[in-house]
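What you see is the complex with one protein chain gone and the rest in place.
Up next, chain A:
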Amino acid sequence: MTSLKLTDVGKTYGNAVEVLKHIDLEIETGELVVFVGPSGCGKSTLLRMIAGLEKISSGTLEIDGQVVNNVPPAQRGIAMVFQSYALYPHMTVRDNMTFALKLAKKSKAEIDEAVNKAARILQLEPYLDRLPKALSGGQRQRVAIGRSIVRDPKVYLFDEPLSNLDAALRVATRIEIAQLKESMPESTMIYVTHDQVEAMTLASRIVVLANKGIAQVGTPLELYERPENEFVAQFIGSPAMNLFPGEIVETGARTVIRLDGGGTAVSAVPTQAADKGLKVNIGIRPEDFVETEGEAAYTGTVAITEALGEVTLLYFETDADQPVIAKLPGIHADVRGRQVSLAAAPEKVQVFHNGISLYYR
């Protein structure tokens, strides 16, 4: 069932500054959709438009089949968790969580039940009568989540909820959010983050935003294995995917590309005879590279190594703007300054023409 639907949604400030355009997206009930993108891509703006904190300049937003463009935030059936928690500093935890219910004139019994339930789920029971300033960052974030839960919304909106937490707490809270989602399978969640790990681990689907629009929508592994374009290819995964320019020399079920750098790569992406001679970029993830004695896609001299124990990152000397990076498993001592030849399995080689993957033609 569709929970939330965006149709050709756009956002302009004034008449000139266009932030988002032509956003089409359907979110099913029970999904956890993560918006990611570089800073300034409008992911928070899109979330705030869904929340009703920003006006929708064009297009329609439907929640549960009802167009809500002009419905005030409180009546949209959404709840939002802010990056800065946004707790009311003068109210106790209980009052923070009941504020919306009191405004909605719910009965006292109803309010108590909702609060106690939320407090139990979030382990906030001992803190209900404290002020926010007497809580730790993680507890505050739980109160902010509790404030959403008590309202029993159709859609939960999370705006970078973990950014203000330290690294250890971030991991713990991330898992808590995942568990919370498990315990509420009927609730739809939209989650904005710039942290890839959060996106990959939490999302049932990821929406990558770039250049005022959606670059790709898909499950985390779809985005990782089959990026639709060079932007997504390089945005998902760390270090970013290596791109090498080249020319298609053999077509068919397997495509052979001769690279401008001298190497040859074979891709499992099928091509037609007409594609022969096409100028393409091939993409290989650093972790998909293997050292080879035979035919290499890339041969270069190692400039810098970063030994992380489980893997070793090799940075190659290159004239191009983009660094060439390989991530080889295990420890590779003494490769610095040496020539290394690298190849990758055909399934791991992406082919892009004009920035778009040939796989999706």
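Here is the rule we go by: contacts are C-beta pairs under 8 Å (C-beta built on N, C-alpha and C of every residue); 3 or more make two chains touch, one makes a residue touch a chain; residues count from 1.
Simple rule for what comes next: contacts and distances are computed from a predicted model.
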| item | value |
| --- | --- |
| Complex member absent from the view - protein name from UniProt, among "NitT/TauT family transport system ATP-binding protein", "ABC alpha-glucoside transporter, inner membrane subunit AglF", "Cytochrome d ubiquinol oxidase subunit II" or "Phosphoribosylformylglycinamidine synthase subunit PurS" | "ABC alpha-glucoside transporter, inner membrane subunit AglF" |
| Given A:Ile27, A:Met80 or A:Ala296, the one touching the chain that is not displayed | A:Met80 |
| Absent-chain contact - pick from A:Pro38, A:Pro89, A:Gly262 or A:Gly355 | A:Pro89 |
| Chain A residues that touch the omitted chain in the full complex | 51-53, 72-75, 78-80, 82-91, 99-100, 103-104, 147, 151 |
